[in-house]
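This is the structure, below, for whatever I ask next.
Note that this complex is displayed minus one protein chain, with the remaining chains in position.
Chains here go by letter, A and B, matching the order in which they are written, and residues are numbered from 1 within each.
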Amino acid sequence: MKHLLLRLEPLIWLMFGQGILIGTILLTGWLIVFGVALPFGWVGFEDGQALDYSRAYGLASNFVGQAVLLALIALPLWKGAHHLRHLSLDHGGADYDPVVALSLYAIAAGGSIAALLAVIRL
Amino acid sequence: MAGASHPGAMAPPIPGPTRTAPPRKPASWPSHPRMRVYTLFGLTGIVYLVLGFLCLRIVWALGQGEAAWDTTMASMSNPFYIAFHWVSLLSVIFVGVRFFRLFPKAQPARIGPLKPPPRSLILVMLYCVWIGVTALFVAILMGGLFR
Partner (left out) sequence: MSDSTKKFVITRFDPDKDEEVRTQTYEIPVQSDWKVLDAINFIKDEIDGTLSHRWSCRMAVCGSCGMMVDGEPKLTCKTALASYGDTVRIEPLANFPTVRDLVVEMDGFMDKFKSVKPWIIRAKEQAAEEGTYRQTPDELQAFKQFSMCINCMLCYSACPVVANEPEFLGPAAIALGHRYNMDSRDEGAAERNEVFRGEGTVFSCSYANECSEVCPKNVDPAAAVNQAKFNAVVDWTTQLVLPRGEE
């Protein structure tokens, strides 16, 4: 397991780095809309409003929308998984790191595959 | 000193002739301001992991049809979701600020014949992209653009 992790590490680090960079840049706007504007009623999802189903679907179902949504979902998962692995290592988890790492990366991989399915079916 | 380091930390390849005392972590660590920021930075991993799956939930609902979409949007007013999104927004800003501060110096000195711009310019560019993309996202999703 340790050898497998070493071989995959450059790719995982790349996705982790992009998770911080691109994930942070994309998530800020997303959170402002879905976390602040929507609950406070500054934007709505009823028919004719900015986030109604037909408009949301139209924005999301083209190539650009799909790529953005895939990045928005998948990249933060890798950032989260990698950082939690390091948190475990920082608190004495070196001896069971292979199990922790593979579990976390499996969650991120599973989420990324689900993200791909979610955007493809749009 | 603070807690023990890993017993093998900085161990010699061949043990020396005398017994050694085991390595220990710096005493300043648990409470040092920089280490607290570093630990907090790592803890945002939980936020990003959960956030990724919450975003997945929203996009999945979009693919399931109008009824699922409306139900999911209505659920965003749940106090738990609002609280989590506020914590997430603060986390994302914290991550961005810390990471952007460290990003410029991690760039290679040269990529082929090309040299990267000065570090201060990289920092300005990063913030411009961050603010610009955020503004564009908000404008699009709130109906200001592509209405």
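The rule is simple: contacts are C-beta pairs under 8 Å (C-beta built on N, C-alpha and C of every residue); 3 or more make two chains touch, one makes a residue touch a chain.
Note that the coordinates shown come from a computational prediction; the quantities given were computed from them, not determined experimentally.
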In terms of residues, what is the contact footprint of the unshown chain on chain A?
-> 6, 9-14, 86, 89-94
For chain B, which residues lie in contact with the unshown chain of the complex?
-> 1-2, 5-6, 8-14, 16, 18-29, 32, 34-35, 38, 42, 102, 105-110
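Rule of thumb we're sticking to: only the chains that are shown with their structure count from here on.
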Chain A residues within the chain B interface of the complex = 19-21, 23-39, 42-43, 45, 49-51, 53, 55-57, 59-60, 69, 72-74, 76-77, 79-84, 86-87, 90, 92, 94, 107-108, 111, 114-115, 118-119, 121-122
Okay, in this complex, where on chain B does chain A touch?
-> 6, 39, 41-53, 55-56, 58-60, 62-63, 65-66, 69-70, 73-74, 76-77, 81-82, 84-86, 88-89, 92-93, 95-96, 99, 103, 129-130, 133-138, 140-143, 146-147
